[in-house]
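Here the complex is missing a single protein chain, while all its other protein chains stay put.
This part shows chain A:
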Amino acid sequence: MFRNQYDTDVTTWSPAGRLFQVEYAMEAVKQGSAAIGLRSKTHVVLACVNKANSELSSHQKKIFKVDDHIGVAIAGLTADGRVLSRYMRSECINYSFTYESPLPVGRLVVQLADKAQVCTQRSWKRPYGVGLLVAGLDESGAHLYYNCPSGNYFEYQAFAIGSRSQAAKTYLERRFGTFQNSSREDLIKDALFAIRETLQGEKLKSSICTVTVLGVGEPFHILDQETVQGLINAFEMAGEEAPAADQGAAGEEGAAGEVVAAAEEGAAPEEGAATEEGAAPMDI
């Protein structure tokens, strides 16, 4: 894990063609608390885990509204994240002022990526130690992007970053096929399930997570704690296990969902994916 000789400077290559400082910056992202994002054709949901340092302190803000049609969730050095959010807000508002139109997300993301790249090619700078999940809406629909400290950016249907994000990613990988046509409510529910996966046994409460929604006709906003707790209670009372088909009104998942659920229930016990209700599939 420690590659000392070539890692002092971001402008020093290793013989294997790597920039260790950039890779270390990406480690910082992996150490931050989890943030996840998922999108349908018309909506994007961002959610994150908010862990306070101690009982005495408040938790750090990890999701920022950038404009009515763009929001961002961060993982890693929150100070860097705050600075980049401020840059994004500035870009959006300047564009809106000049063109009386919202800045297309795709362009903001490229600008952000180019900004990050600069820090990988100046000896007097360091890379930003934060990964950003950018949720946005433009003429071509809903988008979710991930911006890396390396200056790369990718578009995703769903993604998770930060610590224990692999558990969430696994959940999202199983389910992402349904997201494109998901309803707003199902998307939020999937986000909460994904967040629960990262908690590894801890109880999911609205006080330790933040959920935000953005959609067609719905500006980016944070769901208040009551609403979130209500949603959590609803699916926990129904005893729903994350991968199972939603019994409620989820008509669009229909047969496909049930087939997937059946297959998953077979697989779940073997995976031993650490969820608090690991035993539940057997009951159903």
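Of note:
Just so it is clear, contacts are C-beta pairs under 8 Å (C-beta built on N, C-alpha and C of every residue); 3 or more make two chains touch, one makes a residue touch a chain; residues count from 1.
Please note the rule applied: contacts and distances are computed from a predicted model.
With the options "Elongin-A", "Mini-chromosome maintenance complex-binding protein", "1-aminocyclopropane-1-carboxylate synthase" or "Proteasome subunit beta" in hand, the undepicted chain maps to the protein name "Proteasome subunit beta" (source: UniProt).
Contact with the omitted chain, checked across A:S101, A:Q121 or A:Q200, is made by A:S101. For the chain left out of this panel, the touching residue among A:D7, A:D68 or A:D138 is A:D138.
Although one chain is not shown, part of chain A still touches it, namely residues 97-101, 104, 106-107, 110, 138-140.
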